[in-house]
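Removed from the display is one protein chain of the complex; every other protein chain stays in position.
Naming follows writing order (A, B and C), and every chain is counted from residue 1.
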Amino acid sequence: MDVTAALWCMAGFLALSLLAIGSGGRGLVGTVIYAGSAGLSLVLAVIAVHVLLTASDVGQRLILPLGVPWIGARFHLDCLSAFFLLVLAIAAGAASLYAIGYGAHEEEPERVLPFYPAFLAGMTGVLLADDAFTFLVAWEFMSLASWALVMARHRDPENRRAGYIYLVMASLGALLLLLAFGLLAGPEGAYDFTRMARVERGWWIEGVALVLVLIGTGSKAGLAPLHVWLPLAHPAAPSHVSALMSGAMTKIAVYAFIRIVFGMLSLPSVWWAIVVMLAGAATAALGVLFAMIQRDLKRLLAYSTIENIGIIFIALGLALAFRANGIRWAAAVAFAAALLHVFNHALFKNLLFLGAGAVLSATGERDIEKLGGLIHRMPRTAFLFLGGCVAISALPPLNGFVSEWLVFQAVLMSPILEQWSLKLAIPAVGVTLALSAALCAATFVRAYGIVFLSRPRSLQAASAGETDRWSLGAMALLLGLCLAVGILPGLVIDLMAPALDQVMGATLPVQRAIPWLSFIPIAEGRSSYNGMLVFVFILSSTLVTVEIVHRFGSRQARRGPAWDCGFPGDDPGAQYSASSFAQPVRRVYGNVVFGVRETVEMPPPGDPRPAHIRVSITDYAWRALFARVGGLVDRTAGALNALQFLTIRQYLSLVFAALVLLLLMVATWR
Amino acid sequence: MERLAFDIAHLLAGGLVLLSFVMLYQDRMNGLIRVFALHAVVLSLSVGWQAYSQAAPHLYITAAIALVFKALIIPYALHRIMVKLGVHREIEIVGGIVPTMLLGIGLTALSLAVMLQATEATTADPLAREDLAFALSVVLLGLLMMVTRRNAVSQVIGFMTLENGMILAAAGAKGMPFVVEISVAFSVLIAFIVIGVFLFRIRERFDSVDIGALEQGRGDRI
Amino acid sequence: MILDVGQAMTAVLAIPATAALVLVLIPGYRLPAALNFLACAATFLSALTLLSGTGATGDYLFVDDLNVVFVVLSTFVGLTTSAFSASYIGHEIAVGKLRPAFVRFYHAMYQALMFAMNLALLANNIGLMWVAIELATLTTVLMVGLYRTSEALEAAWKYFILGSVGIALALFGTILVYVAAQPVLGEGYDAMVWTRLMQKAAGFSPSLLNVAFVFLILGYGTKVGLAPMHAWLPDAHAEGPTPISAVLSGLLLNVALYAVLRFKMLLSVNEQAIKPGPLLVVLGLLSVIFAGFMLYKRRDIKRLFAYSSIEHMGIIAFAFGMGGPLANFGGLLHMTMHSLTKSAIFFAVGHIAQVKGTQSLAGIRGLTVSHPALGWGLVISVAAIAGLPPMGVFMSEFLIITSTFARAPLLAAALVFGLLIAFGALMLRVSDVAFGEPDGPVGPIEASIWPLYLHLALVLAAGLYLPERLVSWFQHVAALLG
Partner (left out) sequence: MALIHDLAVQGAQMTLVLSLAPALLGYTRVVKARLLRRRGPPLLQPYRDLAKLMRKEVVIAENASWLFRTGPYLIFVATWVAAALVPTFAQGLLFSWTADLIAITALLGSARFFLALVGMDIGTSFGGIGSSREALFATLAEPAMIMVVFTVALVAGSTQLSIIAAHMLGNVGIRVSLGLALLGLIIVAIAENARIPVDNPATHLELTMVHEAMVLEYSGRHLAMIEMAAALKLLLYVSLIACIFVPWGIAPAGAGPPAWLAGVGVYLAKVFAGATLLVIFETSIAKMRVFRVPEFLGGALMLGLLGTLLLFVSRGL
């Protein structure tokens, strides 16, 4: 019953996109489309919660006579896909609400409206698919729709290039997944997931399948060496779409990884955990270091998505390690940490992207060097964006801290694993995790400080206006959810318990029963955290302090020029800029991770020309992997191209040589 | 009588292969056309003899077509084109005579080895096996000629010798139904017309028959 | 007037033949174009009635599960291409690129080509099939040279020489098959009839069949455009008029591959003969990877899609080379999908070339802005040909790759590498052509868009749902192919 309802929502999305194509995207159609999407997302959320609460497997399967003739298109809404469906529904609902207001700024709406609902339908399809063919159709449909959205602003060649790289990477990922499914389905073609899980396979086949799936889904989620397309493609799309791409699509890739690795592969071995963890750690470190030096706000958020994906894959790696050693309850804790971080990241990354979209539509400027002082002109957006920054920097009252805390607890549980490789890998991963968490806080101090605080550095920043009610409403909804999850993490853990049980076979202790609603993942004595009490503690202390200070101290306040040690600095240029803020971090970490070259050009004395400092940053992953492969393909194509300009005689000699070769082969074959 | 029939057929087929070699050797256009005419005559004799020995009347028609078209009309037409274009004294061969001849010998050996090995189990009749082997070598030599010649007309002649090889093979296969003869003839006819059209068209465009002149016009030039 | 299968078979051949003769006599352009469309429509309807029957075998013609689908497909694509060519050639004459004198025999040649292809598909006699393919080659040679430019002439000349050599080799192969069949089936006519050959193939001498298959794969392979023998295909597509490129890519390549399939069935019945699989796999892979790399440096949009046809023919040859029910089913499905999608692409390309007045990729920009229907049509069809899922080509590639990966991982990996290379090149060109600032002439075109979107609709439908009847045919034939 739930599956059919979910399928009807998917059909609803497709109908909306057809409506958008039909009507050409002018006038009220935009609002209708986005309102429709928001409504359908709400319905999806209700369905997901219903499945998670009842946790029954009855009525969850459906087979339609589409797709591969003798298998049909199978759909299955189990607890794991229900949890991810909830994440998707919340993200999509908020983004659609936001888009009702934000969509009006779009100069070519007919290029965005048809593909937005199609993108949502694709993502829902991936969650519901229960056989390899439907899964890949939905997966690529999602990539195709998001490519079309990235190409919405196709007039800028940079966006076209980003769109092209994105589509090639998406196709690479899909083809690798196709190969993985081919391997898992075996010669007689057991393409539906239930039979695929039961096929007997050698361990090395499962190893190859894992590597293929890791690259396939990792390239979509943004794992380290394959992450280069993400910061190009996500910012190129309209803001509510990049919010969905970062918030929801990367989660769908994580879902695919979980569904295949934890669902299909039967005998996990230890080296899998190490590969996944190290990939996650590298991604986290790389992502946040690059985020620290970005000047484009949306690219900064895309890189921070890569960092959070790294954290999720670290948690998944830990879960794999525990599962390989058969410690189910510990694997459940690590897996819960991953799912909780998926849930939280979808919330606060969506919030931040929507905020960035508001800033972009208000100032028309993405380069944070030209912004500043927006807190005075956009106070409500500034407050909501501040909430997002606090959440993503994992600071206590909000939800970012809870999932980070749970991941640390998972790392602290791991000495019980006895493999030596794990004993050495996990501390290294732990220190990378801690480092990237701290760097993430520094990144968002820089981002918030440069964009919203200090004085406006350009005319657009000075003349910005507050965004519309819908956008603020969507962002407020997300911030509220962040606070709620930060205060009552136990509720989310109980909601995901059926999913944990289905995948891992074990769950965390029931959180509702714990007094004072505190959150105890493992055992009473081991560690506990009570979000609500900490929040109440902070709130009450603040009220008490303000009351005492205002009663006993003075209440007067007087406005005056900034002190600044007596220097008369009213030129906005004299303020700290984004690159100067990041200069210390760049100098300490720079030359190792991204080959920073700072060249200073001083004109000869007496020459009035201004001096320049140029910072060249090379992304080793791009140079070693993408540029080299691209160059190779280009050179081979160039070499082979000569074959197009041969004379007829030379072509004939080709055919002649082939004939002689084959005749020789036949003659000597016996 | 059986022995004699086999020897004559064997002689004619071998003659055809020899003539193919002679044509490989030719570097003057006029000589090439004359040898091609001789090649067609020997072919028609061989097919006629096959008709006689297999008592298959339709082969006579094929022999007649081969004689009339390939031995008389086409060489005369080609000669007239050559004279009008003033190309008949041109010398053109690619890669030198000796390597071409060596390659020709190798090809004949290959075709003999392949065909004799392939047909040893099936047809008891040695004549058919001989015919197929020689036919394959004529085909390969024709192809070799097309590959080593730069001039459009010599390429066409190479193609014609290839067709002759086909007719020899078809005649050799006993009882090949009527359809094949028509098809081979049909292709000769069409080939000639089309080539004619192109030759005139080429002359009108480039005033030379050299394929090299054709090639700069190729699309997608860098 | 419901024809039974036998009458339908003859009708499918008779209509184009008579139409060709009639059209030779009629001068001018408007009337022949209409007549051409009507003839194609009539042929398509009679081909549809073939579907109802269970198949019939006559002396010269026969209908079985394999060729019935392809007859319907080629008549359908012939119909839509005739509609497209009516507006295309009309525009070419209006623009002055084609003088009415050149177009004099165009429609007659078109119907002759249709007749030749249907004859090749329905021929029960391997000699008759050879004649039909030879006739098809010669008609297309004349039509490739239609524009009488130097490039068109050079392309036609190259096509003629390579085509004739290929056909000659195929003839030699056919003769060898006859010689092999003669001792078992007796002299004369019987030794060339498909149905009998299939029954008695086990008794033929395996060594002779191997040599025959070498000649046949090289001969008909030239007509299919597989790698070493592909040289004629890009120039013939680029220089010939676009309807002919559509027919060439959509149908003629399929007919030639159908012939290769027939002989592969023959060999698969005879155990001792060498398995033709590896040869086809090698040629297929060579074509896929070679064509994939050649796509990058192309400057002419029709030559780009010609190489894409070579690549897809390579995929199909690879599929039949691998064999097994899944791969064969994927191969047959891919042949159908490729002909529909590629002809749709050429419809779009034809109109684009007319609108922009040039075929060079550098001269075409921002199509989705200047001509949304045409631009998005091109984007969707290229996405389809590149194998992106919602469309049908993905289903066949899905079956081919997954079934091969289980048995021969390295081969499947090589195929995926080739696909990815080709995907990269196609998308690079499309994103330049379809997006960005439009430049060059942006006048409206009176092009017939409906054939393009009709094909895309069919491909999308096939991508999601395959009718039961089609599935049973393909499965039956897949078993036959071995």
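The definition used in the following text is that a contact is a pair of C-beta atoms (placed from the backbone, for glycine too) under 8 Å apart; a residue touches a chain by one contact, two chains touch by 3 or more.
This structure is a prediction, so every number in the text was calculated from the model and none was measured.
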Check the whole complex and report which displayed chains the hidden chain contacts. A
Looking at A:537, A:620 or A:669, which residue reaches the missing chain? A:537
Touch assignment to the omitted chain, from A:6, A:184, A:243 or A:390, lands on A:390
Among A:41, A:325, A:381 or A:575, which residue is in touch with the absent chain? A:575
Among A:267, A:434, A:602 or A:661, single out the residue that touches the unshown chain. A:434
Contact residues on subunit A toward the hidden chain run 372-373, 375-376, 379, 382, 386, 390, 393-396, 401, 405, 408-409, 411-412, 414-415, 423-424, 426-427, 430-431, 434-435, 437-439, 441-442, 445-446, 448-450, 452-455, 516, 518, 525-530, 533-534, 537-538, 541-542, 545-546, 549, 552-554, 556-565, 567, 569, 572, 574-576, 580-585, 587-588
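Following the convention adopted for this analysis, only the chains that are shown with their structure count from here on.
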Note, CA centroid farthest from subunit B's centroid sits on chain A
Chain whose averaged C-alpha position falls nearest the assembly-wide average: C
Please find the two chains that have the most C-beta pairs touching each other. A-C
Chain centres from averaged Cα atoms put subunit A and subunit B apart, in whole Å, by 69
Averaging C-alpha coordinates per chain, one finds the centres of subunit A and subunit C separated by a number of Å equal to 44
Expected list for subunit B, residues touching two or more other chains, is 114, 117-118, 143, 146, 155, 215, 218, 220
At least two partner chains per residue is the criterion; list those residues in subunit C. 157, 161, 165, 169, 207, 210-211, 234
Footprint of subunit B on subunit C - complex, ascending: 125, 127-128, 130-131, 134, 138, 141-142, 148, 150-151, 153-157, 160-161, 164-165, 167-169, 171-172, 175-176, 178-180, 182-183, 186-189, 191-192, 204-205, 207-208, 210-211, 234-235, 238-239, 298-300, 303
Okay, in this complex, where on subunit B does subunit C touch? 114-115, 117-123, 128, 132, 135-136, 139, 143, 146, 152, 155, 159, 162-163, 165-166, 169-170, 173-177, 179-180, 182-184, 186-187, 190-191, 194, 198, 201-202, 205, 214-215, 217-220
List of subunit C residues in touch with subunit A within their complex: 157-158, 161-162, 165-166, 169, 207, 210-211, 214-215, 217-218, 222, 228-229, 231-232, 234, 274, 279, 290, 293-297, 326, 368, 383, 386, 388-390, 394-395, 398-399, 401-407, 409, 412-413, 416, 419-421, 423-425, 427-428, 431-432, 435-437, 463-466, 468, 471
